[in-house]
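A protein chain is absent from this complex, but the other protein chains hold their places.
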Amino acid sequence: MMIELLIGVALLGALVTFVAPNRIAGKLAFAISLVPAALSVYMFTAFDGSGNALLADGGVIAFESSTEWIRLGEYTISWFVGLDGISLPLVVLTTVLITLAIVSSWTPIDDRESQFYGLLLFIEANLIGVFTALDFFLWFIFWEAVLIPMYLLIGIWGGPRRKYAAIKFFVYTNVASLVMFGAFVTLVFSLDVTTFALPAITTAMLETGPQAEIFGLGGTSLASAVFLAMFLGFAVKVPIVPFHTWLPDAHVEAPTPASVLLAGVLLKMGTYALLRFNFTMFPEEVISAFAVPIAAIAAISVIYGALLALAQTDLKRVVAYSSVSSMGYVILGLVAFTQFGVGGATFQMVSHGLVSGLMFMAVGVIYNATHTRMLTDMSGLADKMPLAVGVLIAGSFAYMGLPLMSGFAAEYFIFFGSFGSEFLEYAPLITAVAMFGIVIVAGYLLFALQRAVFGPYLLETDYEIGRAPLHDIAPMFVLLAIIIALGVAPELIFDMITDAVDPILENGGEW
Amino acid sequence: MEGIFTYAPAIALLPLAAFVVALCFGNAMPKKGAIAGIFATAGSLGLSLLMLAAVASGEVHHETYYQWAAGETAGHSAAQGIEFTFGILIDPLSALMLVIVSLIALLVHVFSLGYMNAEGETGLPRYYAELGLFTFSMLAFVYADNLLMAFMFFELVGLCSYLLIGFWFRTESAPSAAKKAFLVTRFGDYFFLVGVVAIGATFGTLAFAGDNSFVAQAEAALDGGETLFGFDARTWITITGLLVLGGVIGKSAQFPLQTWLPDAMEGPTTVSALIHAATMVAAGVYLVARMFGYYALSPTALGIIAFVGGFTALFAASMAVVKDDIKQVLAYSTISQYGYMMLGLGVGGYVAGVFHLMNHAFFKALLFLGAGAVIILMHHEQNMWKMGGLKEKAPVTYYTFLAGALALAGIIPFSGFWSKDEVLYDALILGLENQLYLAAYAMGLIAVFFTGFYTFRMVVLTFHGEPRSEAAEDPHDIGWSVKAPLIVLGLLSLTAGIANLAPVGKLLDMDIMFLEMWLDGHYGGLEELTYGAYSDTLAHETGAIAGSEQTTLLVGAALSLGLALSGAGLAWTLYSGSDPAQHTQRLGSVRELLRSNYYQDEFQVWLAEGLTLPVARTADRFDQSVIDGVVDGVSSVSLFGSGWIKRIQTGIVTNYAALIVGGFVGLLVVLGVYGGWFV
Amino acid sequence: MSVGIEHYVLLSMALFCIGLFGVLTRRNALLFLMSVELMLNAANVNLIAFSFYHGNLTGQVFALFTMALAAAEVAVGLGIILVLYRNFRDVDVTVPSTMRW
Partner (left out) sequence: MLPIEFAGWAGLAPVYVLVATALVLFAVDSIDPRKTNRTLLAGTATAGSLVALAVAVWFLLAGVGTPQVDGGFGVIELHEGQLVVDQLALFFMVVIATVTSLVSVASYDYMEGHTYQAEYYSLTLLAATGMATMAASNSLVTIFIALELTSLPSYALVAILKDNRGSIEAGLKYFLIGALSSAIFVYGISLVYGATGFLQLEAIANNLESGYGPLLGLGILMLLGGFAFKTASVPVHFWAPEAYEGAPAPIAAFLSSASKAAGFVIAFRVFTTAFPLETTTAVIGIDWSVLFTVLAIATMTIGNFAAATQENVKRMLAYSSVGHAGYALIGLAGLGAGVNDVVMGAALMHLFVYGFMNTGAFLFVGLAEYWGVGRTFEDYNGLSAKAPVACAAMTVFMFSLAGIPPFGGFFSKYFLFTASIDAGMFAVAAALVINSALSLYYYSRLIKALWIEEPIGERDALSQPLGLYAAIVFAAVMTVVVLPGFGPVADVAVDAAAAIVA
């Protein structure tokens, strides 16, 4: 019942916050969000799962709970939730990041607070749902429901082009979800199952494969077509070049806390789903047929995204495009299909969530003070706001993959896993190309730092730029502490991740 | 003595503690955190000396302390699993380097009291914190027992240099230089990281030492004639070795990635001393020495190292000749000197390379701190043409600086002579057998002349003649904290050569080549990490002039000493006197070329701003117009379609009736045709 | 010549088409309504003819219903046409066209 409690608290909290007066909404939401955060940390310590939740191979799904919900003809849809080593770190990431995002909203959000914080808690409930649901329909409900609060968060509290950005984000990702949904349902109907429970589907898929022919496709060809369609669907969400254009708009226009969540958790939904669906359910034979193209796209995403970031003059846009780049690493790790590759990709999901969250928070604090995000307008901020700038620098280096910070661990695992992959042809070459991203990322971040925070102080404002209040800074230090902790001791979560990743790699899926 | 190794981690952790203390409480502390740093580095030095003693007593420390991550290797590796760990390896090489690093760090800390505190700088807690972190990173790098740990601290060293070079962030130039330093070295580190990943993926281990080291695995692969990643083993070892070398070239400022180093002078001079002598730049060469066993397996890689080193030595020395800024001259000399080390290592002169690394650490630290003292004296003026005549006004500075200069120029009996000579000797004997290496030797040899020239040009312009500015006439005072480190280092520059008087030893047939014996494990060490083991692996054929080792030795020494002296002499004749002329006009077009550093900066700036940035902007435009255009286009087309479709609804009911009827007739026709109703 | 079922159907179809033609061409609301009545009557012809043809009374009964409902329809229709005239001062069905697109 732990997961129900988590989601329930967040949902109930959202409702309470919605009707609370604006004045106390921020503090109230913070207090409420501590409950899921504490719960999830408790679950982290009490985690007793093993193996992969989708692969019934003697593993244990932690905090499992399941009830039949709807019968659609012969098919059953159930409330089915549980955690394994892949999802638990992401749940903790979500709850922690939400709490911090709430605190970091206290300064910038000064309008319709109760609605704002209510939506944040609502999004939390759905994100937890996405990472815990083990029934396809249930998962999809949470997956789609995330769109609503994010649409409103961007639309109401966003920047000047918020309406365009919000609707683009909304429609684009929704279309992708529909494609993915259609593809997956097609697959389910071709299988020997009468349930939408993901473990059962996975078992059926790996053991027998599609039994029916659809559109003249059957067996491997059907599985391949579905794999491709689902990949395209998730590619938008991740996003992978060339489906990424909604992201910079959404990131840039979103208010800081929404950007934090968008980059921190929402992007991980895409990669999480890729891992859960494409790379778990399909037999190696199917995946390997797409491995090289996907890896190539991943490498292109890394380099292209980094180049785009290099060309930006808006600090937030820089960070936004760099997410495209970072997500490319995740894809590379997944498609390498080795323990370090897939495990590293999962680690990178968590790590990038923390690091990009930190970056957006830092940019937000600077924006709060300067009311500009243009690199060309800023200079020498280090003088005025040393703590915020210090965190920004730390975050930048974390982003560049500085050792002893989580980003390095993640990237190193991915590189190591993909370089030696036998699964992926041309693995060393593709990996080496993708790795060049670490140079470009250093380029644009250092360039941005040089412009924005160093040099003589030049910004002209009609008010005094003061130091940021403690509640702006504190969340960033919490994140920084976690980033360093994970960088120094990646095994904090890497063990449980690999425990859940191993069964994926072992399933041969011979039909 | 064995118990002492229990404290090994403290060597690095003490400065880390200093970092935390200075960062958090620096403002509240006397001297703004300097005290913490001094105590920490002094502690490190003490422990390092104990380690040295322990190693000298025949003990070696190799222990894994912490498992960072572990997992399965995939595919190509023979090993099933791989563990990424943090461990400490204290053998003769690392023990020696620990002492050097902690000593220099301590002296720099002390010097900073005079250079930074006394000058009323702001942000000192930040400064000392960063120094502490810098020392921590370098010490941890030095005794890292595996390649990944080395890489991690190698990167942290880069971070600290970035922070320290950019210490005066309110200027335009310092942040820019810091950025350049980090970026250029990062470019090198990219190759390094690929190399680390490749070696790990190939051999399933990254350990430097032990039966299971990657070197041992590589040897086994060679012996077994295995195919690695589609290449035969030696080619693959060469490739991976060269990849790692990328990081070395970046950090040790070798051609073509040396451009960041002169710019790095934007940092405080103390930082320059630390970077040039013992930390950042030394890290690269140290890494080659650390994994020399691996390079020994690949003659090609070693050859490339030698040539890069030889060329860099000459190349950088030629640029130092025309510089006016005292720190610039020193910067180019650093590049050049590290070129010698690379040359030495490249020709198999493991001892020579390490020897020069050690000596250079002392005399370069000395020169930089001396330059720092000069800068204090000169009220922060760095142009040598504004100086002059400081000899009488600051004798301590002068004589210590002179000691460093003599060592740098390679004048007997100062330390630099011994090590440089040994490097050149190793190159020569190899070159005699293998003509190709002769070219590398020649470059190194010619550089000696330039070295002598620019060194003495610097000394003469700075200290001799008449004061050429008000500042030079009325120098600022300097305190004990400045003088003490200078004296210590001056003595070391003079005497450090004793460690390995190879020519003397060989000529007199005496066992006074302590360093060689030290590195060869005579006093203690790991067998596979000894000079002897490396030489066995290398099995270089060497030659000798007239078939005699002694003759070769003497000819080589005479050549290099002669060139150094003639360079120094030329500088003396050109620049001594009360009002020296620039003389650079005589160089004609070459002068501009040299002053502009062969336009390498321009080239790299072009690479960044003329090539990468336009490509990025083009990509951005492409992204905005084409990719995003398609997305927006789909929506525009849909909405346009919407506007068109809704026009069907004309508002006139008769039209609706017609459309309904038309619709039914259409359906009727279609269904009728398909259903065969009209037949 | 005996009158076959086809003839009735042809008659009703002709009637239906005339009505339809009226619907499509008449702009006067009343004439539109009358044309619709014509179409309904075409159906009635069919129903009765088929009733005869099939020999059951269902069709005839249904025709009665149709007539009754047609009358009701006209009643409502006339009411609407009345208020149409009040509001638009016209019974032209093409005049009220403010709502479109």
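Letters A, B and C name the chains as they come in the text, with residue numbers starting at 1 for each one.
We take it that a contact is a pair of C-beta atoms (placed from the backbone, for glycine too) under 8 Å apart; a residue touches a chain by one contact, two chains touch by 3 or more.
Nothing here was measured: the structure is a model prediction, and the numbers come from that model.
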Partner chains on view for the chain not depicted: A, B, C
Contacting the left-out chain in the complete assembly, out of A:Ile102, A:Ile123, A:Ala166 or A:Val389: A:Ala166
Subunit B residues touching the omitted chain (full complex): 635, 638-639, 641-643, 645-646, 648-649, 651, 653, 656-657, 659-660, 662-664, 667-668, 671-672, 674-678
For subunit C, the residues touching the chain missing from this view: 5, 9, 12, 16, 19, 23, 29, 32-33, 36, 39-40, 42-44, 46-47, 49-51, 53-54, 56, 58-59, 61-62, 65-66, 69, 72-73, 76-77, 79-81, 83-84, 86-88, 93, 96-100
Contact footprint on subunit A, counting only the chain that is left out: 68-73, 75, 115, 137, 140-142, 144-145, 147-148, 151-152, 155-156, 162-163, 166-167, 170-171, 174-175, 178-179, 181-182, 185-186, 189, 214-215
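To be clear about the criterion, only the chains that are shown with their structure count from here on.
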Each chain counted as touching subunit A and subunit B at once: none
Distance between the centres, which are taken as Cα means, of subunit B and subunit A, whole angstrom: 37
Separation of subunit B from subunit C, taking each centre as the mean of its C-alpha atoms, in whole Å: 97
Sequence positions of subunit C contacting 2 or more other chains: none
Multi-partner residues of subunit B (at least 2 other chains): none
Residues of subunit C touching subunit B in the complex: 20, 23-25, 27, 93-94, 96-101
Complex contact set, residues of subunit A against subunit B: 168, 171-172, 241-242, 244-246, 304, 307-308, 310-312, 336, 338-341, 343, 380, 382-383, 397, 400, 402-404, 408-409, 412-413, 415-417, 419-423, 427-428, 431-432, 435-436, 438-440, 442-443, 446-447, 449-450, 453-457, 488-491, 494, 498
Residues of subunit B that touch subunit C when the two form their complex: 646-647, 649-654, 657-658, 661
